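In what follows, a structure is listed as structure tokens, so that the remarks can point back to it.
What you see is part of a larger complex, with each chain still in position.
Chain lettering (A and B) follows the sequence in which the chains are written, and residue indices restart at 1 in each chain.
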Amino acid sequence: MKVADIMTCPVVTIHNTAPVAAAAKLMQQRQIQALIVPPSYEQDAYGIVTVEDIVGKVIAFGRNPQHLRVFEIMTKPCIVLNPDLGVEYAAQLLTRYQLHSAPVIQKELLGLLSVTDILARSDALEQPQELLLAHKIEELSAIARQVCQTQGPGSEACAKAWAAVDALQAESAHQQAKPLEQTAFEAFCDEFPEALRDRDLDAWCSG
Amino acid sequence: MKVADIMTCPVVTIHNTAPVAAAAKLMQQRQIQALIVPPSYEQDAYGIVTVEDIVGKVIAFGRNPQHLRVFEIMTKPCIVLNPDLGVEYAAQLLTRYQLHSAPVIQKELLGLLSVTDILARSDALEQPQELLLAHKIEELSAIARQVCQTQGPGSEACAKAWAAVDALQAESAHQQAKPLEQTAFEAFCDEFPEALRDRDLDAWCSG
């Protein structure tokens, strides 16, 4: 599941010159936690104003929301999310930077994603990524074993097929913050010493 | 307005041994952002588990909510709010420590207060504290002037009445993070040099 599947849209936007009182009323009426402040000129960035901004920068200091404007309390530029990003990664970005919501942008404003949306609409609790990745690793391992049987354990195709398994294993280990004793390919190499183990620098990188 | 006036109650609580999946379902069903974990023994503290905990510690790392328990992701002990605290101070505490919600406790669990509650239910936007304090300062100044006229500018009662004004002025300046050039009493002293200016250490403190 990706960000685009569970984001809220359309997004409610507000002018940067609007009084904070207007932003507060809008949030109360629509029962939303954040408003997006659109760019004012080319190369300008998106801003965001949240319930936390109003409570923490206006109410907390006893200030008058009629005399303050949105631009005085908004966060701009703000962290934006890509619509194609997996929900798990969006969850990491939002919580690592202590954000409740972030705009979803690709060339234009597409939606808004909050941690509440992630809890309410994603299938991440029913289908945890660790199970999905484990399943995918098994699938790719089966393919790799078959490729190596057909084309030989020393073939480039075999090495490539195991590299795909290794990448997924590494990602799974990274996500769970676990070390990885031995990759699937290394285990295969133990068994078939004739396998192609590329060790030069160029094999690891591109660009 | 104080915390007790706008908090949500009763509070939904959950066992520390419950699976995270149960906590998530409960939040979705009741549309709430946080559950309180009650103490397990005398002198034990209250804990809290929030939407952010589930999104940031479970979903973000692709973990299985059936195999994790509430105690593995809760925050405990948590910052608690006093029911008598003014809403503005609660707003400061919650946002300074980046909390969305906190339990309200006085001997026992009384309620839960979130930043959303503060935006939705407090009158802080209609009646900003800075206006309320300004009004109170004016009232107390009028009283002080009268007391000093009746009892004399050099009387202890006069000094005491102005001290109350000064304390409010200082609080107002603190809340708005402004310096205070001259307190009301100092202005009064400029006019009436015979006023009792206590300058010894004991006058400033007690205990």
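One rule holds for everything that comes next: a contact is a pair of C-beta atoms (placed from the backbone, for glycine too) under 8 Å apart; a residue touches a chain by one contact, two chains touch by 3 or more.
Fair warning: this is a prediction, and the values are worked out from it, not measured in the lab.
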2 chains shown - copies of the sequence in the complete complex: 6
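Just so we're on the same page, only the chains that are shown with their structure count from here on.
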Inter-chain centre distance, chain A versus chain B - centres from mean C-alpha coordinates, in Å: 35
Chain B contact footprint on chain A (complex, rising order): 21, 24, 27-28, 33, 51-52, 54-65, 87-89, 91-92, 94-96, 98, 100, 115-116, 118-120, 122, 124-125, 128-133, 172, 175-177
